[in-house]
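Entry: chain A
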Amino acid sequence: MTQPLVAIRSVSKTFGEFQALKQVSLDVSAGEVLCLIGASGSGKTTLLRCINQLTPVDSGGIWLDGELLGLREEGGRLHRLTERQIARQRLKTGMVFQRFNLFPHKTALENITEGPVQVQGRDRQEVRSEAMELLARVGLTAKADAYASQLSGGQQQRVAIARALAMKPMLMLFDEPTSALDPELVGEVLSVMKELARSGMTMLVVTHELGFAREVADRVVYMDHGAIVESGSSRDVLGAPREARTQAFLSAVI
Partner candidate 1 sequence: MRRISISAGLAALAAITTAHAAELPDAIKQAGVLRLTVNSTYAPMEYRDPATNQLVGLDIDLANELAKRLNVKIVWSETPFAELIPSLQTKRADFIISGISDRSSRRETADFIDYLTTGPQFFVLTDNAAKAAIDLCGKKVGTTRSTSFPVEIEKWSKQNCEASGKPAIQYVPGENSIDVRNQLKQGRIDAAVQGSETLPYAQQQEVGKYRVVGEPFAVGYQGIMFRKDDAALREVVTEHLAAMIADGSYKSILDKYGLGTHAVAQPLMNAATQ
Partner candidate 2 sequence: MSNAATLAGGFPDLSKLPVARQAHWMRWFTAAAIVAVLLTIGRAFANGQIEWSYVSRFLTAPVILQGIVNTMVMAVLAMALGIFLGIVVAIMRLSPNPVLKSVALGYTWLFRGTPLILQLLLWFNIALVFPTIGIPGLWSARAVDIMTPFLSALLGLGINQGAYTSEVMRAGMLSVDAGQYEAAKAIGMGRLRALRRIILPQAMRVVIPPLGNEFIGMVKATSLASVIQYPELLHSAENIYYANSRVIELLIVAGLWYLLVVSILTPLQMLLERRFARGFSQTAR
């Protein structure tokens, strides 16, 4: 069996008094689309943020493509990596935020080219033409020179997806990508994500959009109170959940 792309082993995270993650373990295979569902405070967003180290783990380990994230093992002890090393590790993941977080002082095109040019030092012309391709892919060629304030929420989120893809990550993380959108704009973002899934990108999506999960996810993981309660195919978890808590959650949201 091939090594999972992401291996999460006994990860715990506490914020003050509150335990957000309790010894969570999870595997994500390359090319898999995995949806994390659960109530707010269940730890699903925290888990996502631990993978690209926006939130450091308290204990346990996460391996991405075989590399331990944020830590170095030496002489039986764990040493934290430097900020620069962590930044380099982040290049392997792309993240799409709930509130888009586009850079307001840059155009859509500039948002996309910023990372490859500034961080990866790639040739500006090359990056530019790639960025135009990405904009085409998310259906926003006409908005290349628009600023965030001139775009609808759905358009901003699509640019944000293109921005993350420009870094050529091996894993895409989505933190409730449609939660902040007006209902009529959700569809355009979901269709971009579906296309992305079809193209074989490994995706970890925290979402409330159960329709999307049912349609696209290879696996659905339900979390509650910092632990994984149930995990399985979307048909199983969403259609015939085994755990009582999963059933309670689903009946509450549908």
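Behind the choice of candidates: all candidates are chains of the complex that A comes from, given by their letters.
Observations on the model:
By definition in this document, contacts are C-beta pairs under 8 Å (C-beta built on N, C-alpha and C of every residue); 3 or more make two chains touch, one makes a residue touch a chain; residues count from 1.
Please read all numbers here as calculations on a predicted model, not as lab measurements.
Every option in 1 or 2 comes from this complex, but the candidate touching chain A is 2.
Those residues of chain A whose C-beta lies close enough to touch candidate 2 in the complex are 52, 54, 83-84, 87-88, 90-91, 93-95, 97, 99-105, 114-115, 118-120, 148-149, 151-153, 156, 160, 163-164, 167.
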